[in-house]
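Every protein chain but one is kept in place in this view of the complex.
By written order: A and B. Residues from 1 in each chain.
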Amino acid sequence: MNTKKIISLCVSAVLSMSLLAGCGGTTNSDSTSTSTSASASNATYALVAKDVQNPYMKKIYEGFEKSCKEIGVTPLYKGPESATPEKQIEIINQLVAQKVAGIAVAANDADALQPALKEAMNAGISVVSLDSAVNAQSRQIHVQQADPEKIGRSLIQAACEMVHGEGGIAILSATAQATNQNLWIEWMQKELKENPTKYAKTPLIKIAYGDDDPTKSTSETQALLTNPDVKIIIAPTTVGMLAAGKVLQDKKSSVLLTGLGLPSEMSSFIEDGTCPWMYLWNPVDIGYLTGYTMNSIIKGDIKGTKGDTFTAGTLGEKAVTDAAGGGTEVMLGEPFKFDSKNIAEWKAVY
Amino acid sequence: MNNLILKKMFSYNIREISLILVIIVISIFVQFRSGGNFFTAENISDLCTETAILAILAVGMMMVIITAGIDLSIGAIMALAGMIGTTILKGNKGINPLFIILIAIVIGTICGMLNGISVSKLKILPIIATLGMMNIFRGVTYLVSKGNWVLQNDMSSSFLDLATGKALGINNLVVIALVVYVIGYIFLKYTRTGRKIYAVGNSEESATVSGIKTERTLLIAYTIMGAIAGFAGILYVCKFGAAQGETAVGYEMNVIAACVLGGVSINGGTGRVQGVLLGALLLGLLNNAMPLINISVFWQEAIRGLIILLSVMCNALIQRNVEMKALRRRNI
Partner (left out) sequence: MAKQVIQADGTRIIENERTFSWKRFIFQWEWMLVLMLVIVTIVNISASSNFANPTNIMNAMRDFLDKAIVVFPMALVIMLGEIDISVASTMALSSVVMGMAYQAGVPMSGAIVIALLVGAACGFVNGIILAKFPELSSMIVTLATQIVFRGIASILLKTDSVGGFPAWYNNFGWGKFGPFPIILIFTVIEALFFVYLLHYTKFGRRTYAMGNSITVSKFSGIKTNKIKVIIFTMTGLLAAVAAVFLASKMGSVRPDVAKGYELDIIAMVVLGGVSSAGGKGNILGCILSILVIGFLRYGLGLVNVTSQIIMIIVGALLIIAVAIPNLKSSFGQSKWFKNLCNNVKKC
């Protein structure tokens, strides 16, 4: 019994020693390769999505890939299977170990990624955020799709118009910690509070979280519908829009829907009136802009301070401005309205 | 011998009666608190539809648990069958939906057989075998999906109607569940294989010694579970209109809870179809009732867990009581 234990312990110890000794020998070659990988043309730009299967995120990657090919670097698409910040931290750590040149992340939580991203920046990797921001200390710059204030206010105004000023509003959001979701909901609540007379008969009844998961979004929508006061659902997430649309269509419900949806997914709901109109922007463009933004920072063209300008491929000149929560950002443009008049044209684009 | 059978029947009945009582009490409470929103035709219909899939799975899980085993992989089997079925549907929207269901059942059966072989031939403990298989099935699900969700735009309307359609005025899913229960009841009570499942669960050694082919019986139990899981999986993705790699993660725990509430002992050998039906109903009732009485979402999980815990503890106390009484009766 004792002999066996001692032998096995010794062998394991010897094995681990040799492993570490072997590692020590390779450090020298590694340090030389670090300096060359950043400037070499086979640098890798990585995009970390909120959730690797989300169709909206995939469209963003389409644009990202396009810009990386134009620049001449290798794009990489990574993301967790379910929208949690823990898995994003693991992925960021793996990317740091792979020594990528830049990381672009759509965050599931504004603060949780800070330690991991700080380490990435210390290792010389450039960090930008897109779609859903991380806090100002974790990034060099944020790529913003459209003004969050405009988005929040327009959605509430649209909802009020659709129910002709009377009816309860329910919000079907994504995950509870997602930065962009919370920012938009904040502006929605501000709009409601600042105009009490206008929205007297359209109160906010409930906020439900579908976690950007089609199944959960469906069951949350069904739960919202059990409340007879709810007359319109705002879903500022493409996954939520699709799920809610189907539930409403199936039940032939009189409840209406608006929010941020992909025209390719929502065309049937706009055509049959379940969703009178909705907003979004071009996700391919966001990815495209992100690629060029990251490239400009890595090359040193801009430093991420206010007032910098750079050219973003076919999107033209872009300027860096102050971001609302601190730090700086680059703005893509305005939110775009999709309704029955233009949906046929847009559903093939994205 | 008579006493033993009587005691078992008695304890079965006590448990089921107490379950019925709990269901009735909760129903009345909810009806009262929600201002009459509970006993509406629409709500009861919603309740049954929501519980149907859980109930179908519980019948299969019951067979596995009776053999003193467990199957943690049913969530993954559901996802795999659903994903493969809908991926085929995506490419060929004109296919008869029944054909898709058949494919799903076949996939589920194969998965169940793999589980069964691991447990019976390779003699791996069920919890480990099904844990490993769960990882494998789920990984394969993601691979099949190629990282894409299958959403309702990809499914034909004839397929989606399966879950929302009605037969004889009752939702399809409820009818299917009832049929499965009747078949399950007949199978377990009146066929030889059904009785063999109980025998193997009670004592594997005695069963082997009496000439029952325990390996084959175990294989059959897990295969049936797999087939049911495949069937339930395709119904699940049909109902929600979405097949993802993440479908039904953690669902197996709900099913196990329904079985245990219904009186199936984890150590094997006991359990009745009626009890399992009541257990599934109770869980479905909790899910349906709590939003109606405006219990905050955040309290719902804790209350659900608490009710499961209290039910199981009460059951144990009642069981102890019954056995004490039987013991005292014998001593006199």
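The definition used in the following text is that a residue touches a chain if its C-beta (ideal position, glycine included) is under 8 Å from a C-beta of that chain, and two chains touch if they have at least 3 such contacts.
Computed from a prediction, not measured in an experiment: that's the story for all the values here.
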Hidden partner chain, touching residue among A:Glu119, A:Glu166 or A:Asp272: A:Glu119
Per the touch definition above, residue among B:Ser118, B:Gln244 or B:Asn287 touching the missing chain: B:Ser118
Residue, one of B:Thr191, B:Asn267 or B:Asn321, that touches the chain absent here: B:Asn267
Selected from A:Pro85, A:Pro214, A:Gly245 or A:Gly304 as touching the chain missing from the view: A:Pro85
In subunit B, positions touching the absent partner: 70, 72, 118, 122-125, 127-129, 131-136, 138-143, 147, 245, 249-250, 253, 256-257, 260, 265-267, 296-306, 308-309, 312-313, 316, 319-320
Contact footprint on subunit A, counting only the chain that is left out: 1, 3-4, 7-9, 11-12, 15, 19-20, 22-24, 26-27, 29-30, 33, 76, 78, 81, 84-86, 89-91, 93-94, 96-99, 109, 111-112, 114-115, 119, 176-177, 209
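Going forward, only the chains that are shown with their structure count from here on.
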Length of the line joining the C-alpha centres of subunit A and subunit B, rounded to whole Å: 37
Contacting residues of subunit B [partner subunit A, same complex]: 37, 46, 142, 145, 147-149, 151-153, 164, 240-242, 244-247, 291-292
Contacting residues of subunit A [partner subunit B, same complex]: 52-53, 55, 81-82, 213-215, 218-219, 222-223, 226, 242-243, 246, 250, 265, 268
